[in-house]
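Here the complex is missing a single protein chain, while all its other protein chains stay put.
Moving on, here comes chain A:
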């Protein structure tokens, strides 16, 4: 799994940090998502998928062509 984020879209709602704190953080100055691990290990994939689903701004892109890997 490879993750990409779109900072421009992020509305700093923090769902990603709530469900996958190992993978996402937020910048102190403006709350925008920070990607801690662009290729997280298998056991975190489910959480990342949930983060992408909950993100209200579609700022987290995960899976796609990588979803099979």
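The rule is short, and it goes like this: contacts are C-beta pairs under 8 Å (C-beta built on N, C-alpha and C of every residue); 3 or more make two chains touch, one makes a residue touch a chain; residues count from 1.
Just so we're on the same page, contacts and distances are computed from a predicted model.
Asks: Looking only at the UniProt record of the hidden chain, which name from "LLM class flavin-dependent oxidoreductase", "BMP family ABC transporter substrate-binding protein", "Cytochrome P450" or "Sulphur transport domain-containing protein" is the right one?
Replies: Of "LLM class flavin-dependent oxidoreductase", "BMP family ABC transporter substrate-binding protein", "Cytochrome P450" or "Sulphur transport domain-containing protein", the absent chain's UniProt record names it "Cytochrome P450".
Asks: Tell me where the left-out chain touches chain A, residue by residue.
Replies: 11-14, 17-18, 26-32, 50, 53-54, 56-58
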